[in-house]
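Have a look at the structure below before the remarks.
The full complex has more chains than appear here; those shown keep their coordinates.
Lettered A, B and C in written order, each chain numbered from 1.
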Amino acid sequence: MLHTINKSPFETSTFASCLGHAAAGDAVLLIEDGVYAAIADTEPGKQIKAKNGTVSFYVLGPDVAARGLTNGSLAEGIQVVDYAGFVDLVAEHEVAQAWL
Amino acid sequence: MEEPDVSQPGVTKKFMYVNRRAPYGTVYALESLEVVLIGAAFDQDVSLAFLDDGVFQIVKGQDTAGIGMKNFSPTYRALGDYEVTKLYVEKESLETRGLSEDDLLEITYEDEDDDWAEKPSIHVVKRDEMTQLMAQQDVILSF
Amino acid sequence: MEQLVKFSVVVNEGPYTHQASDSAYQFTKAALEKGHEIYRVFFYHDGVNNGTRLTVPPQDERNIQVNWTELAEQHELDLVVCVAAAQRRGVLDKSEADRLGKDADNIAPGFRISGLGQLIDAGIASDRLVTFGD
């Protein structure tokens, strides 16, 4: 399963709920304000680092750049994709679940 | 107006409606329920998940007279008539919100395979069971 | 070779206020560029507000409705606006307006109004359903 998260982890509980329901082998893609979860050395960034490997983490590059974050500032192990990569991720996983 | 337009009559997919929002503050709960009712005509394998603030949707005793909005909670009790009989409610979400199963609407259905016995539609499940249920779906609709 | 997939896309928020419609547009465009099929784009909740031709965004801003309309023209996309959600929010085509006794309509070119069954049908008929919302 591919989970998408579009909410800031500092503003809503969406990120926490998604991580609580992501099974081993699932992928999580952060988009829109969801990309803020990827900032290294924050609480959500640490949770990503801790869960990385069990779950694969991706972040949408165009949303990262729009928000002034650099790829170097992201938590270790997160892979940056563009919209074409987003399409690939949906295609590769049988089901996409949007955490809104 | 809303004719079921089943383009692929042979296909049965597992549809899960994921409800994570409270009613009334936003319209998502109501309009999600409208999808469930229309979707019931399509003969798919349907279940509803209530987690996070979604559990508030099926709290009993809702009375909306004072806010001028329609109380749509009785419609959940009618879901059995639409053959929507699997409502999974997350235990952890209830507990965090100070709720127990006693605070929820009584939602039942008549089991045609068991001499129309009346059975509960609501199943309180733990988070890891919810995760497993989600993993079994073909289509997940979240609003 | 990559496998081609049949997608449907759900848009649950209106233009400008939330990024959902923009993200859905970029996703749809990227999927088409990779040769995938878009079976349907379904607009629900406030998403129906993407389908009004009366929007006039500032000149230095993207025109979300026009983006969708042009993409639909180029790729024969099926852009469906949910009738129930649209009536609540004031998005009507000519025949709905006539039927409901309204003196104007506002549906944009390339969009059509239809029932929620079109969403369920998209779920059944597509390989993947992707939802964008708030």
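By definition in this document, contacts are C-beta pairs under 8 Å (C-beta built on N, C-alpha and C of every residue); 3 or more make two chains touch, one makes a residue touch a chain.
This is a predicted model, so every value here is computed, not measured.
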Whole assembly, copy number of each distinct chain:
A x2, B x2, C x2
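Here is the rule we go by: only the chains that are shown with their structure count from here on.
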Taking each chain's centre as its mean C-alpha position, how far apart are subunit A and subunit C in Å?
25
In whole angstrom, what separates the CA-based centres of subunit A and subunit B?
28
In subunit A, residues with contacts to at least two other chains:
95-96, 98, 100
Quick one: which residues in subunit C touch 2 or more of the other chains?
12, 129, 131, 133
Please name which positions on subunit A make contact with subunit B in the complex.
1, 13, 17, 20-23, 94-100
Where on subunit C is subunit A touching in the complex?
2-3, 5, 7, 12, 19-20, 23, 26-27, 29-31, 33-34, 36, 128-134
Residues on subunit B engaged by subunit C in the complex (per definition of touch)
1-8, 11, 13, 15, 27-28, 31, 34-35, 38-39, 41-42, 44, 139-143
